[in-house]
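Missing here is one protein chain; the remaining ones are kept as they sit in the complex.
Up next, subunit A:
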Amino acid sequence: MPETIKTFYEVFMNTYPGFLEAVLVTLKVTAIAVVLGTAFGIVFALMKISRSKVLQTIANLYITIIRGTPLIVQIMFLYYGITSIVVLSNFWAGAIALGVHNGAYIAEIFRGAIQGVDRGQREASLALGMNRTQAMRRIIFPQALRRAIPPLGNQFIITLKDSSLVYLIGVSELFARANREAAANFMPFETFLVVGLYYLILVLIFTWLLKLYENKLNVDGS
């Protein structure tokens, strides 16, 4: 056992310069996927609850396809699909694929949150003379956003971990780096233990930030 700890320590010390670099790539991919996914999510959630049958159908189709197929297939599909049409780096192809994937789940989070706002809020807004867009933007959506924050945080954590899958299309993020390192140092057990620790710490930091934000919201208003 002490021997294992010693090699673990050695692996950690040998890998951290490269791993920290790769952490940045992981965080960038995740950040882009989160921003894209949230934008997609809001748009498709609004389409799904809209009165237009066409928009509803498009949103349903998107959500069904994304949720019904593995992320890894979507990454490959989008990577070969997009790069055959436009010139795009592996990094961006991966980030976009992850964003599109996330959008479907986030759309469902927002839809649930919007529909969870008491219908009296909408009626009060309309009764005051607001139109439907004003009622949504000023009254319903801000309340839905608060409800959506815990499940959104959850989804963002999943995104952070799922970002490891873009190693398959050659993005040099944390997992790709670990994979390469393990092949070179012949210590896969220790190496993947180290990289697991990196992910765990990232998730813990994010969870903590989310908690702070939620507490701030609770102080600010009901």
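Heads up, the rule we're going with is that a contact is a pair of C-beta atoms (placed from the backbone, for glycine too) under 8 Å apart; a residue touches a chain by one contact, two chains touch by 3 or more; residues count from 1.
Throughout what follows, contacts and distances are computed from a predicted model.
Student: Hey, which one's the missing chain according to UniProt: "L-lactate dehydrogenase complex protein LldE", "SufD family Fe-S cluster assembly protein", "Phosphonate transport system permease protein" or "Amino acid ABC transporter ATP-binding protein"?
Tutor: "Amino acid ABC transporter ATP-binding protein"
Student: Give the residue, chosen from A:N14, A:Q56 or A:Q143, that touches the chain omitted from the document.
Tutor: A:Q143
Student: Could you tell which one of A:L126, A:I158 or A:V203 touches the chain left off the display?
Tutor: Final answer for the missing-chain contact: A:L126.
Student: Touching the missing chain, which residues of subunit A?
Tutor: Answer for subunit A: residues 118, 120-121, 123-124, 126-131, 134, 138-139, 142-143, 146, 221-222 touch the chain left out.
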